[in-house]
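Pasting a structure below so you can have a look.
Every protein chain of the complex appears in place save one, which is left out.
Per-chain residue numbering starts at 1, and chain names A, B and C are given in the order in which the chains are listed.
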Amino acid sequence: MIDEIITAGIDIGSSSAQAVILKNNSILSFSNMNVGVDKKETAANALNKALEKTNISRDDIKFIVGTGYGRYQVSFANKNVTEITCHARGANYFFPGARTVLDMGGQDCKAMNCDEEGRVTAFVMNEKCAAGTGRSMEVIARLFGISLEDIGPMSLEVQEKTPQLGSSCVVFAKSEALRMIRNGIPRNIVLAAYCDALVHRILQLINRIEIKEELVISGGIAKNTGVVKRIEKSLGIQAHICFEPQIVGALGAAIIAKKMFQENNEKSEK
Amino acid sequence: MLSAGIDVGAETTKAVVVDDRRVLAFSVVPSGWETPSSVRTAFNQALKEAGVEEKSITYIGTTGMGGKNTGLEAQYFTDSICNAKGALWSFPKARTVIDIGAEQSQAMTLDGEGRIVQYTRNDQCAAGAGAFLTEMASILELNIGDISRAALLSRNKTTINSTCTIFAESEVISLINEGSDKNDVARAVCDAVALKAAGLLQELKIEKEIIFIGGVAQNAVIADSLKSGIGQEIIVPQEPRLITAIGAARAALTK
Amino acid sequence: MNALDKIHDIVNSPHQFAQDWKLKTGGKVIGILCSNLPEELIYAAGILPVRLLGANEPENITRSYIFQSGFCSFARDCFAQALQGRYKYIDGIIFSQCCPHAREVFLDWKRHVPVNYSYEITGPMSLQNTYAKGYLVRELEEFQKSLEKWLGTQIDKKAIDKAIDIHNTNRRLMAQIYGTLKAENSSLSEVDLAEIALAGMLIDRSEHNLLLEEILKQISKSTGSARTGPRLMLLGSVNNNMELIRFIDSLGGRVVVDDYCTGYRYYQTEVVPEENRLAAIAGRLINKPPCPLHDLPERRRVSYYAKLVEECKVAGVIYTMQRQCDAHGLDYPAVETFFKTKGIPILKLELDYTVPVGQFRTRIEAFLEMLTAT
Partner (left out) sequence: MTTKGDFETRSFSNEVWSRMKELRRERYKLSFEAQTKGGLCVTGFAWGYLPLLAGFGNFGNPSPGTDFTRIAREGAGSEGLVKFVNLAESRGLYPVCGAIAAHLGQVFAGTSFGGSTGNKIMPDFVFQPQGCHAQYKGGQICADLLGLPLLVIEAPFKNTANSRSYLYSQLAEAIEWIEKHTRHKFNDELFIEATRHDIHSRVMWAKICELMKAIPAPMSYRQAMSLRLPLVAYAYSKGTAEYMEMLYHEMQERVKNQISGAPFEKKRLAHEGLHPLYRPDLLRWPEEYGAAFNQGEFMMAFGSFRYTSDGHRIPGQTLEERGIELKSREDALKALVEQRYPLEEENTDYDSPEWRTLHFLRMVEDWHIDGVMVHLARRCAALCLGILTRIQDIRQAGIPVATYEASEGDPKEWNESRVREDFDRFFDSLGLKKIASLDGGDSGADE
């Protein structure tokens, strides 16, 4: 058994990428950046950015796990693990009591149950035509020229019942928003409508697994208070959100990297 | 006598000024979220182009998804009617019209008077619509205009299996990662749209001449692939985006 | 050329065998649209029955104007083959009571791709019905008459007995083949297995038997390297997509058994000979494991699954559902509950014409990670 193990996890999502460097059980450093054209390059950059903040070198890292939708682009990773497994593990690191984890990426939304060690016991992902729902937020934000973070507060100003969106494809999100605006519906209500629609789909999804406390929300969506508050309200559960919800996946990957490294050693020692 | 037609689409707003014989001027502006203002901009631009006063316009026809509240003193017509009238006015022998816009794809056959004989349109799925093309272009880091140019350079045939925009996306990405040539993928994207359009046409008993209009018709590769798809000649107007607006102008006039 | 390669070729050019067979024998080929058919009877008439399948090509090739968007992707794909003239060689088409989408294919086929013989056996819906067998027997009598009229010959008892024997042997051999996958070190891969099963629906059963015997001989000699990875059961809608199994395999899963009507279920249950041959054949159709549409009022599928799980030490289940397959869609809650109570995780995938790799990868990988407690 080696006393000091340094591992790293790299999470390449559809829009953002993160790296976490883990020393034994403490986060040495992390990085969070936008995904560039070349995902392989992005992966390297993410790791380097994280390394810069430390006094260790690339070679000190014993094992690297790549995760996320672009995990196969982390060419230098020793192994790839899905974001589902990683988010559960990462959530468990911050909140050992976590039994339900919700993660929403640009393409897919996932909900999972996990045990006291952060192992996934059940999970669900969105149905075909609900894909990309997360991205509708970005679409709308771009349309209105506001940042994702602004959506929450603006949408929460709205008290009245919001108009219901058709269940049509996210590709129509923009024009549906335009339709509403053209019918004289104020922006914050449109935003609220989109938050409602998104939460609606999240709830449908999360209802297909057991909703066991504690609930952790990770990924970019956790930064959208408009969505988080609504989920908490309709579930009647307080959600945990760590200081940087976007690194949860990368962190989980780093933790799994450590486990895998140890297992490999045990094997080789035999 | 002068008339104007304004087509407020999902992506762009088009305005034309026509007299009894020809299109005097046109303009295309992005559809903002205040329809009246984007309509106003488009209209003014067209007027300026034509060098005519607004008051000399006798009739204004509007159409398209935002055509009902343009803030103008105008008559509204459904896009199908406008497509028919616009196509027939521009091409007197037109008997079939296929229109692929940002979101709507529709096909129709006409009689000599421009009355719609058969009509059909796409179902509630983005596949095959302009929006699909736009999404794919952005993944390929091409602007929508360049996608056909890229497709023309394609050497090897490849296909996109999923027509669901979102999943086609991940498919395109994996194709690229597996080292497929960008141009080939661009070609595959165009073919996918064309095949969808061909399917639409097959629903009707189509007759010559077949006019291909709407934003997507600007893509030469799609037009070409559609041609071979249905095994018939198709005509693409110089400015396929304008036909609907022209139809609106004509509809207003002939009322 | 060894048997497995032959199987491989058959599956990869599914129309070849039947076409050659026609040239060689001058016999008639009939396309069948469901697994619940009296194949013994068809075979006894000297006809080669082939299962009509899709090619898992992009959906665009199916002309949209015949089936609307919400239509079963398999049925659509299957019909697309006909529209493209790939089934020119079939002389007739036979359908028996199953899902309405398959039935629509049958009806539209006759219309858009004329064949010179077609017949619909409206078998019973609820196979548990007291009168189901009697009703089916009478339907089969009608069917036999119609076949004989078309062929202008009688189908004699001896021929039927021979057909029954060939098919029963075939089922017995298939059971053995599937049995080998219970072993950790079977030299057969799940892809081999799936192809072997599929091939049987495309070629003469007696020839299939020869191939099976040869394969069994081979694997009894050689044992493959012990394989790890979770043992999976595939079930759900009709599915002849080898790509899916290959994909699961490439991600480290092991499909040890399936319940597809294009797979193991097709080979379930032997015909128990009776004096009335048609009653014997009907008996099998009534008693074989049902598809969801036939599985009522009682739910008998689940007890059949319990048996498979037991025999094959299944660790996880992947439920593949063709888009818009109400039959399997409506049965899912019951099946899900059953496996959950047994503590066996189940993953539901919405199949389309092709395996949407991008869409499935994360789901399947995560499922495997869960089963291996990564």
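To be clear about the criterion, a residue touches a chain if its C-beta (ideal position, glycine included) is under 8 Å from a C-beta of that chain, and two chains touch if they have at least 3 such contacts.
Here the structure is a predicted model, which means the values were calculated and not measured.
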| item | value |
| --- | --- |
| Chains still shown that are in contact with the chain withheld from the display | A, B, C |
| Identified contact with the non-displayed chain, of C:84, C:129 or C:187 | C:129 |
| Option touching the unshown chain, where B:25, B:52, B:116 or B:139 are the choices | B:116 |
| Candidate in contact with the missing chain, chosen from B:77, B:132 or B:212 | B:77 |
| Footprint left on chain B by the chain that the document does not show | 65, 77-81, 108, 115-121, 123-124, 203-205 |
| Absent-chain interface as seen on chain C, which is shown | 65-72, 97, 99-101, 103-104, 107-108, 111, 120, 122, 124-126, 129-131, 134-135, 138-139, 142, 292-293, 296-297, 299, 323-324, 326-327, 329-334, 336, 348, 350 |
| Residues belonging to chain A that touch the chain removed from view | 127, 164, 166-168, 179, 200, 203-204, 207-208 |
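Methods note: only the chains that are shown with their structure count from here on.
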| item | value |
| --- | --- |
| Chain centre separation (chain A, chain C; CA means) in Å | 40 |
| Computed distance of Cα centres, chain C from chain B, in Å | 45 |
| Multi-chain contact residues (two or more partners), chain A | 69, 128, 131 |
| Multi-partner residues of chain C (each touching 2 or more other chains) | 359 |
| Chain B residues within the chain A interface of the complex | 10, 31, 33-35, 65-66, 69, 102-103, 124-126, 129, 131-132, 135, 141, 164-167, 169-170, 177 |
| Touch list for chain A against partner chain C, complex | 69, 81-85, 108, 119-123, 125, 127-128, 131, 256 |
| Sites on chain A touched by chain B in the complex | 37, 39, 69, 72-73, 107, 128-129, 131-132, 143, 166, 168-172, 174-175, 177-179, 181-182 |
